[in-house]
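Only one protein chain is missing from this complex, and each of the others stays in its spot.
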Amino acid sequence: MADPAIAIVGAGPAGIRAAEALSRHGLSAILVDEAPKGGGQIYRQPPDSFQGPASSRYGFEARKASALHLTIKRLATAIDYRPSTLAWNVCNGRLDTLCAGRGESVVFDILVIATGAMDRMLPLPGWTLPGVYALGGAQIALKYQGCAIGQNTVFLGTGPLLYLVAYQYAKAGAKIEAVLDVNPAHAKRRALFALASSPRTLAKGIYYRASLGTHGIAVEEGVTPMGIAGTDEVRDVHYRRGSVDKSVRCDAVGLGFGLKSETQDGESTVSGVYLAGDGAGIGGADAAELWGERVGLSIAARCGRRHDASRIAKIDRRLARLARFRAGLERAFPLPLLGSTLPDDTILCRCESIRVGQVKDAIRAFDVVEMNRMKAISRVGMGRCQGRMCGHAAAELLAAETRQDLAAVGRLRGQPPIKPLPMPWPGTP
Amino acid sequence: MKPSPLAQHSTDEAAQPRMVRLIEAERARLTFSLDGAPATAREGDTILTAVLTARRYLAESAGGEDTRAGFCLMGACQECWVAVDGTRARACSTLVTAGMSVATGGHFTVG
Partner (left out) sequence: MTGHAVTERLRVDVAIVGGGIAGCSAALHLRRRGLSVCLMEKGALGSQASGVNFGGVRQQGRHFAELPLARRSREVWGRLPELIGTDCEFVPSGHLKLARNEEDLAALERYAADAAEFGLELEMMGRKRVHDEHRWLGENVIGGSLAADDGHANPRLLTPAFGRAARAVGADLREFTPVVETERDGARFRVRCATGLEVSATSLVNTAGAWGGEIAAAFDEPVPIETIAPNMLVTEPLPSFITRAVGVCGGDVYLRQVARGNVVFGGGDGWADSSLERSRPSSETSARAIERALGLVPALQSALVIRSWSGIEGGMPDDIPVIGFSSTTPNLIHAFGFSGHGFQLGPVIGIIIDELVGTGASTSPLGAFDIGRFHGAADLRHVSAANPEQEGAKR
C-alpha cells in the first residue's frame, strides 16, 4: 500500500499533528472535524467576531495553541480538510459524514481516530438541574463564548481541570463561591514525586491552585458531595467534610472528575485503524500532539516512506515521561467510587431520566452481568447521548451490584448515528 | 434529594439570565426569533449562549420530565437540540445568524 486512502477523524492536537506528519511524508489525508475551526476542545478557536489575543484565551498554553492553529491553517490547502463535518458512522472501510445537510461517504484504507476527550462524569443527586454543567463545558463557555455559566459558581469534582477552570473564571472576573475537590490534599502530596517528571506542568498547577487563594476563593479538599439542591434550578451544593455537613449557595456548578476518551465505536484492534491522543487514552494535549505525530510517522513507515527513526525514538521517550506524569495525576486525583453509593432516586441516565434504583431493580430482576444487557433491559445508555454521560457510572454501579471488576462488565456498544441525525437523512453520493 | 428549604426562588435572582458575559461582551448585535418573540444576540453567540444570556433555561429534557439548560457545551450530551428554521440543531454548536428562527418548546406538531 504505497498510497493508501487515509482518513483522520478529529482536528485537535492529535489529528492535526497526524495530518502534518503524513503530509511531510508526501501522504495526503482527509481530515474530518465536527468543529468549524481546528484546535479541538483544548485549543478551541472562538468565532470570528472575537478579536482578543490568544493569551487571554489560552493563558500559558497560548504559544502551543497558536502554533497548532497555524499548522491547520497551512495544512488546509495541502490536504483535504473538512471542517463542520460530522463523521456519524464507520463500517467496513467507509466513513459516513454529514456537512451542512449534505452526506458523503469517505472510503479509507487507513483510519486515524483522534476524537479527543470529554469530562468524566459521575452523577449526583440534582445533577440534571439547570445550572449544572460539565467542567469542560464551563471552560468552553468562557474561552469560546466569553461567558460564565452562572452568577455564582461552585466548581465540584476533581482533577487538574478543576483548578484550571476555577483560575480562569477568577481571572475573567467571575464570582466563584467555592472549589470543592473530592480528593484530599495528601493524595496530591504523595503523588508529587511522579508529578515532578514534568516540572513545568506541575509548577503551573501549583500556580493555579495558589492564585485561587489570592482571589480569596475557598478551596476545600477531601469533601464528599451529597448533592445539588434546588427546585427547578441549582440553589445549593451540599457536601460533607469529615463529619460536618456543609452547604454553599450558588446558581451554577461546574462538575467534573477528570477526563475520559470520547471514542464511540473505536476498534483499535481492527487492522488499519489507529487511535491517537485523548481519544485513545487520556494523556493531555502535549501527549496528544506527540501521539498524533507518532501515528502519522507509523503510517508513513508502513507505506514505505522514508522516516526519521531518531524522531520516533525521541517522541517515544517524551511520551514515556508524560505517561509518568499522567500516572502521578491519577494518583493525585483518583476517581472516587461514587457510582455505587448513590441514593436510589438519583437520576443516572440524563437522557432517559432513569434513576439508580430502577437500574438496580433491572440488574436484579434479570441477573444482568454485562453492560449491553443492562442497556437492553433498563434503557440506560439508550438515549440521545448513547451513554456518553452516564456510561461510566452505570458500569461502576453494575460492577458493584454484581461484585465484578469494572473491566469485566464491558462497555456500551455505540450504534450509528453516533450523534442524532434529523429526518430525512442525507443521501450518500 | 429533597429540595433545600433555602432553595426558594427570589424574584430578583429569577429575573437574571443564566449566563454572564465576561469577555468581549460588546460584539455587534443581531436579532433573531426565539419561540416566536424577537430576541437579541451578539455576533458569534451560539444559540445556547443567546438563549441563556436572555433567560435561565433552554428546553425540556428529551422525555419532558424537567427543564435543562445544556450540560456539556461540546456536542456530546445531546441535551440542547432545538428546532431552527424548520430543521434541528444543537444549540451549543450552532451560531446564531440574523433572522434565524429558534424554537425551544417542542418542534413537533401533528397534522
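The chains carry the letters A and B, assigned in the order they are written, with residues numbered from 1 in each.
Quick note on the criterion: a contact is a pair of C-beta atoms (placed from the backbone, for glycine too) under 8 Å apart; a residue touches a chain by one contact, two chains touch by 3 or more.
Fair warning: this is a prediction, and the values are worked out from it, not measured in the lab.
The chain omitted from view is touched by exactly one of A:V107, A:A218 or A:A365, namely A:A365.
Among A:A2, A:A100 or A:M423, only A:M423 touches the chain left out of the display. Of the candidate positions A:N92, A:S271 or A:S310, contact with the unshown chain belongs to A:N92. From the options B:A62, B:C80 or B:V102, the residue with contact to the unseen chain in the full assembly is B:A62. Take chain B: the residues that touch the chain left off the picture are 62-64, 78, 81, 83, 86-88, 106-111. Not every partner is drawn; the one left out touches chain A at residues 89, 91-92, 96, 103, 105, 352, 365-367, 370, 372-373, 376-377, 382-384, 386, 415-417, 420-428.
Keep this in mind: only the chains that are shown with their structure count from here on.
For the pair chain A and chain B, the distance between mean C-alpha positions equals 23 Å.
Residues 34-35, 41, 46-52, 56, 101, 118-119, 125-126, 128, 130-134, 136-138, 140-142, 144-151, 172-174, 226-233, 235-236, 238, 247, 249, 251-252, 262, 343, 345-346, 350-353, 383-385, 388-389, 419-420, 422 of chain A touch chain B in their complex. On chain B, the positions that touch chain A within their shared complex are 1-4, 6-9, 13, 16, 18-25, 27-28, 42-46, 49, 52-53, 56-58, 61-63, 65-79, 81, 87-88, 92-93, 95.
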